[in-house]
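The other protein chains are all here in position, but one chain of the complex has been omitted.
Labels run A, B and C following the written order; every chain starts at residue 1.
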Amino acid sequence: MAEKEVRVAVVGGSGYAGGEILRLLLPHPEVRITQVTSESNRGKYVHQIHPNLRGQTGLRFCSAEDLRECDVLFSALPHGTFAERVADFSSMSTHLIDLSSDFRLKRDDLMQKFYNRSVRTAWAEHFTYGVSELYRTDIRNTRHIAGAGCLATASILGLYPLARAGYLSNTPIVIEAKVGSSAAGASPNLSTHHPERSGAMRSFQPTGHRHTAEIAEHLSAVSPHDICTTDIHFSATAVERIRGILITAHCFTENCPEKQDLWKMYRQTYAGEPFVRIVKERTGIYRYPDPKLLDGTNFCEVGFELDAETGRVVVMSALDNLVKGAAGGAVQAMNVLLDYEETTGLEFAGLHP
Amino acid sequence: MAEKEVRVAVVGGSGYAGGEILRLLLPHPEVRITQVTSESNRGKYVHQIHPNLRGQTGLRFCSAEDLRECDVLFSALPHGTFAERVADFSSMSTHLIDLSSDFRLKRDDLMQKFYNRSVRTAWAEHFTYGVSELYRTDIRNTRHIAGAGCLATASILGLYPLARAGYLSNTPIVIEAKVGSSAAGASPNLSTHHPERSGAMRSFQPTGHRHTAEIAEHLSAVSPHDICTTDIHFSATAVERIRGILITAHCFTENCPEKQDLWKMYRQTYAGEPFVRIVKERTGIYRYPDPKLLDGTNFCEVGFELDAETGRVVVMSALDNLVKGAAGGAVQAMNVLLDYEETTGLEFAGLHP
Amino acid sequence: MAEKEVRVAVVGGSGYAGGEILRLLLPHPEVRITQVTSESNRGKYVHQIHPNLRGQTGLRFCSAEDLRECDVLFSALPHGTFAERVADFSSMSTHLIDLSSDFRLKRDDLMQKFYNRSVRTAWAEHFTYGVSELYRTDIRNTRHIAGAGCLATASILGLYPLARAGYLSNTPIVIEAKVGSSAAGASPNLSTHHPERSGAMRSFQPTGHRHTAEIAEHLSAVSPHDICTTDIHFSATAVERIRGILITAHCFTENCPEKQDLWKMYRQTYAGEPFVRIVKERTGIYRYPDPKLLDGTNFCEVGFELDAETGRVVVMSALDNLVKGAAGGAVQAMNVLLDYEETTGLEFAGLHP
Partner (left out) sequence: MAEKEVRVAVVGGSGYAGGEILRLLLPHPEVRITQVTSESNRGKYVHQIHPNLRGQTGLRFCSAEDLRECDVLFSALPHGTFAERVADFSSMSTHLIDLSSDFRLKRDDLMQKFYNRSVRTAWAEHFTYGVSELYRTDIRNTRHIAGAGCLATASILGLYPLARAGYLSNTPIVIEAKVGSSAAGASPNLSTHHPERSGAMRSFQPTGHRHTAEIAEHLSAVSPHDICTTDIHFSATAVERIRGILITAHCFTENCPEKQDLWKMYRQTYAGEPFVRIVKERTGIYRYPDPKLLDGTNFCEVGFELDAETGRVVVMSALDNLVKGAAGGAVQAMNVLLDYEETTGLEFAGLHP
């Protein structure tokens, strides 16, 4: 305990994102996981639910009722549940890092439109949106963190350089997301039954996706002009993979940048970022981002192509929805918040092939 | 109705085998599907559950309580349920074709050992085991058919030539089965949840598999000597595929045949069989049986290799568990029973790639 | 020979589309395959290359030099090669059905822009674009057929109702295509090497895709106003599947139709079409088109969703690239041309799961 002074509790630790928080933090040299909760698995060893952690930990799941004081509390509870219990959690832990959508939005109009409820303003102001690339300074000084949505993270990191440079205002942005099966969570149902899901190319949300709100709010925050949800045309398709998201975003810019300006924008925006890789090769099969290379890693790969004739910029952005799009992004934010080396615990380079 | 005089009812038609019976029989020129039952989907259109049948039929599921008289009743009810209701079904339909394990065995010792219950002798004698390649003459003269298990069908067709020639008595036979996910049925659970099942290589029954009993009983029936269940060492492994079974059987023959004798045995046994293909090529990537080529077809591919030094014959046998291993084998048996062309409705050649 | 009077030759029969032409035509009751060519496989049995045809044919590949007179010549030669030899082929066969891109375009400006060559006008006028749903009457009276591109077929059938009703003029259309591996053909290379290709989500043509030209020319042909290639923003992504295409098209209509008008348009356009299925369910996992259900079939499934707030119509369209997108669409066109029942040889309903 001497060596790992910072005590971390993981609430809702039996799902896939919870499992990834554990995988990333168990070997983290600065923190110590003290408790993991799961009501339905109370008493079971953590490795019975997350078999990749066999031999990595002797922890057992406990009930949230048994939570003790800690320094950082990660929550992977379902949307809505975290917000209901935020006061309790806050009394137990200095810092809260929530992976649900409960505190991702600060704009009440968007919350009303996409979630049909109000922003809980009193609490919301203590939460900073957990995309470190956009909010690093804020995160350093925040109390709590609202982990970003996986599709939102991919979209935001793909479009951030264009937004920042003012290219995304008043112009339609079509975002097509391709998503693996783990994004639907750890509970089996007919749509994730292997004979039904395997080999699918299945549109599941062609219109009205909630992550539209996050994308609009947080890209607006870094853009000289507001970016409206009605300009973001988002659709999502389930494809064959367990992990991974690929965003293809078509941006119709008014004053289309030159290719070399695009390069410059992307390079400058992400210079020094440890987890964003610009991928744009002339040749080879991995010329553009591909989540296939990113399983288990905290990287977001970003690439682009320009259709000069029409002024369309096609941005591609790939990540592992459970890592950079959930647990990893949250751990990265924790590292920033607690002033650790930002990459601590997130060093896995990924596999090929 | 004039043209399709034979009325067929499908009981338990919402599962995967039930869906395949429908797919195969809807265009069958000699029969007409009059009713399909599913208690949980009562009132729904068949194509809502089996979306590949969109536009192929306007049938709706009804309850088994609403069953009317018919000529052939296919049952895809769970094991045990069919036997409980066989008297009822028999009063309604001239012929019963059951896909469960309820009447596959006639030997009480095997039923006791593997199913922990007795053979229902009075009914069992009216059922013929539905592997047409072994029991064609019996099927022509039977009243009812007990559809064979999918792994048993593959094993039996692979080993039949050796058994018939007397090579399989008093000698260990190790059968390793590789199985796709549809063999576990249409109900979702954690083991078939896509993120868990996708990419698995997972032993699920290394010992004590029930199909051992079928294999022993029906190979014994065609062998000069009895083949004991204790000589059949069966294990099953789930691998990534939706459909398909590959059996690899290692037979340790006392008086090992020469390679050309093996050829002769296999060729003679299966000469004229419309649905057994001997696959044994010198070159190419499809040198041995591969279920990849057999999705949707009624073929069983059989191949073999001889390890002359040790007298081991390795037999490989592949089929689609839902077709030749279930619905297709049953339709084939129906064709034999009703004296139709044996291949009617089963003409699909399969896809490559 | 009496019963199958129409003689068909298949040139370039060793690729995947060639194999599918054979699979579809071997059991076709009206035609007889007399020759199949492949220079590199000359002398080999057809089933050595297309192992699903084992037992279906005793044909061997011959050289194109050995071609004899026939009634219909299908060509699955590479783009460019067919055009070079069209005069020869035409002297040998009454009808030519070409699967390459050589005669898909009649507009020289598009051919110049996307293929950097001229339309061969003298020959082009004898070719009709092989999408029967658009050009059925023309096909009945044509001499030759230019089979449509797979991505173009999916896009055109998805958008045809909107185009016909005039909704697609002067408005951006973003088409995101998800594509299986067989679209890249039968020749191995690093990008199709299984360890590299399996599980990929890989953008391979974010801008400048050649099928844009086909889509523009043939949708313009059925639209009250011209549809420009600069309004069609096409991108293609390789995902994990062998067969199958899913198009997601985002159309920004000026005078957005109501949802029920969309329904009416789609229903009326495709009423009576044997191979287009409108798929748009309120519930269930197959609410929208999914190529998973279409392997081996000639169906194109079309669905849509309306984002009323922004006037965006999202059209989804799915098919098997080797069947409806190549060989099946060509056989369908042949059936129309030769006045056979349009569905002959194309009855396979597809598999679930």
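One rule holds in what follows: contacts are C-beta pairs under 8 Å (C-beta built on N, C-alpha and C of every residue); 3 or more make two chains touch, one makes a residue touch a chain.
Quantities reported herein were computed from a predicted structural model and do not represent experimental measurements.
A.B. asks: Among C:G58, C:P195 or C:G272, which residue is in touch with the absent chain?
C.D. replies: Touches the omitted chain: C:P195.
A.B. asks: So which of B:L73, B:L168, B:L246 or B:A330 would be touching the chain we can't see?
C.D. replies: If we include the chain that is not displayed, B:L246 is the one touching it.
A.B. asks: I'm checking contacts with the chain that's been left out. Which of B:E133, B:E196 or B:E214 qualifies?
C.D. replies: B:E196
A.B. asks: Could you pull out which residues of chain A are in touch with the chain that's been left out?
C.D. replies: 16, 19, 23, 26-27, 48, 50-56, 182, 186, 242-243, 277, 279, 281, 284, 286, 293, 295-296, 347-353
A.B. asks: Just checking the interface: what residues of chain B touch the absent partner chain?
C.D. replies: Chain B touches the chain not shown through residues 172, 174, 176, 178, 190-191, 195-196, 199-204, 206-208, 230, 233, 235, 237, 239-241, 244, 246, 248, 250, 252, 285-286, 288-292, 303, 305-307, 309-310, 312, 314, 316, 318, 353.
A.B. asks: Using the touch rule from the top, list residues of chain C that touch the missing partner.
C.D. replies: Listed in rising order, the touching residues are 16, 181-182, 186-190, 192-195, 197-199, 240, 242.
Operating definition for what follows: only the chains that are shown with their structure count from here on.
A.B. asks: Tell me the chain pair with the top count of C-beta pairs in contact.
C.D. replies: Chains joined by the most C-beta contact pairs: A-C.
A.B. asks: I'd like the most central chain, judged by C-alpha centroids against the all-protein C-alpha centroid.
C.D. replies: Of all chains shown, the one whose C-alpha centroid lies nearest the global centroid is C.
A.B. asks: Calculate how many whole Å lie between the centre of chain A and the centre of chain C, each centre taken as the average of the chain's C-alpha atoms.
C.D. replies: 39
A.B. asks: Suppose each chain is reduced to the average of its Cα coordinates; what separation in Å results between chain A and chain B?
C.D. replies: 46
A.B. asks: So, what's the distance in Å between the C-alpha centres of chain C and chain B?
C.D. replies: About 36 Å separates the centre of chain B from that of chain C.
A.B. asks: I need the residues of chain B touching at least two other chains; which ones are they?
C.D. replies: Residues 16, 182, 186, 242 of chain B touch two or more partner chains.
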